[in-house]
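Omission of a single protein chain aside, the complex is shown with its protein chains in their original locations.
Labels run A and B following the written order; every chain starts at residue 1.
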Amino acid sequence: MAFSLPVGPQHPIHPEATLIKIEVEGEQVIDADIDVSYVHRGIEKAFEYKTYAQGLYLAERICGICNVAHTTCYAINIEELAGIEAPTRAQYLRLIVEELARIHSHLLWLGLLAHLIGFESLFMLIFRDRELVMDLIEAIGGNRVVPAYNVIGGVRRDIDNALAHKIREALGSLKERVKRYRRVATEDPTIRARTVGVGHLSPSEARDLLAVGPVARASSIKYDVRADDPYIAHAEVPFNIVVYDTCDTWGRMMVRIDEVLESIDMVLYALDHLPSGDFRVKVPPIFKLPPGENVARVEAPRGELLHYVVSDGSEKPYRYKVRTPTLANLMAVREMLRSRGGKAVYVADVPVVFGSIDPCICCTARVLIVDERGQARETTIDELARMRW
Amino acid sequence: MYPEERRETPQGFRGRLSFDRNKCTGCRLCWRVCPASAIEMIKDEKGFRPVFHIYRCIYCYFCVEVCPTKAIRPTDAYENTVFRKEDLTLR
Partner (left out) sequence: MWWSEILEPLVYPGVLYVTFLALLFEWIDRKLVARLQNRVGPYYAGPHGLLQPLADFLKLISKEDIVPLKADRLLFTLCPILALVIMFTASAFLPMVAPYGLASFNGDLVVAIALLTIYALIIYASGIAPPSRYSLLGAERVVLMLIGFEVPLTLSCLSVAIACGSLRISDIVLHQADRYHVLGLCAPAFALFLVASQAELERVPFDIPEAETEVVAGWQVEYASWRLALFRLSRDVEMLFLSGLGAALFLGGPLGPTSSRFSWLLPPIYFLAKSILVLVVLSILRASFARIRIDQFVSFCWRTLIPVSLAYLLAVLWVV
């Protein structure tokens, strides 16, 4: 006797309005379907009415948590098309803020996962430690969540020695705390009971369903845009790609915790090797771009983020497309939510599995083509480019 | 606890704008660059003057950057809730 249980659009597990319709038999989930159309804000349309410099601030507000990734991607996208070269000091500074944003996003996710499995104390404590990073971002950029640090042509402000010292101190104590959380995540029996074996995604499935980011890296797929297609200063700042082969939520949790530790090391390395020079190239506030198109990819905290711009020679873009990593992970999470093979998924696992991809639905609600017959299909980049959608 | 003790904001914090009318030359650059269309240009006896609708402001400080005479300055005021919209309009 199966009935369908709508998890959403209003539900405590959803930071944004999403509908996960699950077919439930007793406590076991048999089927799942996801609807992300509730938060569509018309951002891609809004891009067409903003100049390139204004579009930067629109890109920043696509997502509250991964806003640095969006501005970085946008900035390098427009810079590549315009032929502007940001100075190396700016690239390093961009890397510092991008990695700090990754740290704060992963810590937020970790706290959220603790909340989803009912571990309120861990949630509160992690958020307290996340404040260290928020204070740093505020000191660097001017705002805790949306530092508005990247501009076309470089970064807005410099990091002087006093600020660098503050960053080193804060990151030093944060590293100890994160190591402690790593131990908790590895050893605590209730956390392990809720995350080990939950949300299974085999490597072949991950590859077929186009999972990106920590979801893919927890299924043994070694794919990180920072290493495969380096941007800003990632070619010069060394780091390890964190890969786990457990293919479950625990693996994704450990991937993100280890990525936080890697990011802390990257920021400290970048601070030590900061090249001197300018941090910004003067760019007129309103400028025209030559006609053409460009694609830029960055490694957002959630995975591979893609921006695509088509310019027709005016000061506003003709078309701007944003493909966020959560969109790529949605098909994967849908498979994960179904009880298949020998692995049963329980109602209690639904928030854990859905949360394990780090869903950022407000980023995601862009364009999904739904056939009139009710089937949704994903489009490829080439198809998008051909159709100019 | 918050209402009794307030945190010190760091240097460079982006709070509500402040505007010095005397330094403004009416170049309209702030009006052209604002991403949120929060600046309205009105004409008074000295020329063009901006009116800042802080309730639309996204605190990006693009206008602070482009103003050639530094008439728009940052402050660290972050408690920007009022009962009437008019109280959040800077002239």
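Quick note on the criterion: a contact is a pair of C-beta atoms (placed from the backbone, for glycine too) under 8 Å apart; a residue touches a chain by one contact, two chains touch by 3 or more.
Quick caveat, the model's predicted, so the values are computed rather than measured.
**Student:** I'd like to know which visible chains would be in contact with the absent chain if the whole complex were considered.
**Tutor:** A
**Student:** Decide which residue listed in A:Phe119, A:Trp250 or A:Tyr269 touches the omitted chain of the complex.
**Tutor:** Only one of A:Phe119, A:Trp250 or A:Tyr269 touches the chain omitted from view, namely A:Phe119.
**Student:** Just the residue numbers, please: which parts of chain A touch the chain that's not shown?
**Tutor:** Its contact residues with the unshown chain are 3, 5, 11-13, 24, 26-27, 114-125, 128, 188, 190-191, 193-194, 346-351.
Quick note on the criterion: only the chains that are shown with their structure count from here on.
**Student:** How many angstrom between the C-alpha centroids of chain B and chain A?
**Tutor:** Computed value for the inter-centroid distance: 31 Å.
**Student:** Using the touch definition up top, name the residues of chain B that touch chain A in the complex.
**Tutor:** Within the complex, chain B contacts chain A at residues 9-14, 29, 32-36, 58-62, 65-66.
**Student:** Please give the residue numbers of chain A that touch chain B in the complex, ascending.
**Tutor:** Listed in rising order, the residues are 50-51, 53-58, 60-61, 135, 138-139, 141-143, 148, 156-157, 285-286.
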